[in-house]
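Up next, chain A:
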Amino acid sequence: MNPVNYLYLSALLFTIGATGVLIRRNAIVVFMCIELMLNACNLAFVVFSRMHGNLDGQIIAFFTMVVAAAEVVVGLAIIVSLFRTRHSASVDDASLMKL
Partner candidate 1 sequence: MSFPLLTATAVLPAVGAVATAAVPASRRTAAKWLALLVTLATLALAIVVLVRFDPDGARYQLTESHAWIKAFGVRYELGVDGIAVALIALTALLMPFIVLAGWHDADPLETGSRRWRPTQGFFALILAVEAMVIISFEATDVFLFYIFFEAMLIPMYFLIGGFGDRAHEHGEEVASTQRSYAAVKFLLYNLVGGLIMLAAVIGLYVVAGNFSLQEIAQARANGSLDMATNTERWLFLGFFFAFAVKAPLWPLHTWLPNAMGEATAPVAVLITAVVDKVGTFAMLRFCLQLFPEASKWATPAILVLALISIVYGALLAVGQRDIKRLVAYASISHFGFIIMGIFAMTTQGQSGATLYMVNHGISTAALMLVAGFLISRRGSRLIADYGGVQKVAPVLAGTFLIGGLATLSLPGLAPFVSEFLVLVGTFTRYPAIGIIATFGIVLAALYTLVLYQRTMTGPVKPEVSAMPDLRVRELVVVAPLVILLIFLGVYPKPVTDIVNPAVKQTMSDVHKTDPKPSVEAAK
Partner candidate 2 sequence: MENLIALLIAAPLLGAAVLLVGGRRLDAVGHWIGTLLSTTSFVFGVILFADLLGKDAEHRTLTQHLWTWISVGSFQADVTFRLDQLSMTFVLLITGVGSLIHLYSVGYMEHDERRRRFFGYLNLFLAAMLLLVLADNYLLLYVGWEGVGLASYLLIGFWQHKPSAATAAKKAFIVNRVGDMGLSIAIMLMFTTFGSFAFGPVFSHVGDTSEGKLTAIGLMLLLAACGKSAQVPLQSWLGDAMEGPTPVSALIHAATMVTAGVYLIVRSSAIFNAAPDAQLAVTVVGAVTLLFGAIVGCAKDDIKKALAGSTMSQIGYMVLAAGLGPIGYVFAIMHLVTHGFFKAGLFLGAGSVMHGMNDEVDMRRYGGLRKYMPITFITFGLGYLAIIGFPGLSGFFSKDKIIEAAFAKGGTEGWILGGAALLGAAITAFYMTRVMLMTFFGEKRWQPDENGNEPHPHESPKVMTIPMVVLAFGSVFAGGLFSFGDRFLDWLEPVTGHSEGDSPLSAGTVTGATMVCLLIGVGLAYAQYGRKPVPAVAPRGSLLTRAARRDLLQDDFNHVVLVRGGEHLTRSLVYVDHTLVDGVVNGTAATFGGLSGRLRKLQNGFARSYAVSMFGGAALLVAATLLMRAV
């Protein structure tokens, strides 16, 4: 098996995550899909690291994880406060930008 298959898997997961972001209305699930996309990227980075024989890819993946953690913290906080004020976790309800 060619390790490139990992990359195909990564692309597939990324696409699934992206589609999920677009079709789900629950903010939490949307968030999870974003995490899925991040993880797919991480997989690609790790495979790149293997491909090039150095650890820079892993470092990037590591940073991605840190950033993802930070993002989750803030994002979930936003969802919580959103839910608190609007009594709903649906992203469609927050459509005040519409004229």
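Selection rule, in plain terms: all candidates are chains of the complex that A comes from, given by their letters.
We adopt the following convention: contacts are C-beta pairs under 8 Å (C-beta built on N, C-alpha and C of every residue); 3 or more make two chains touch, one makes a residue touch a chain; residues count from 1.
Computed from a prediction, not measured in an experiment: that's the story for all the values here.
Novice: Considering only the touch criterion given at the top, point me to the candidate in 1 or 2 that touches chain A in this complex.
Specialist: Candidate touching the shown chain: 2.
Novice: Considering only the defined contacts, which chain A positions touch candidate 2 in the complex?
Specialist: 18, 21-23, 25, 91-92, 94-99
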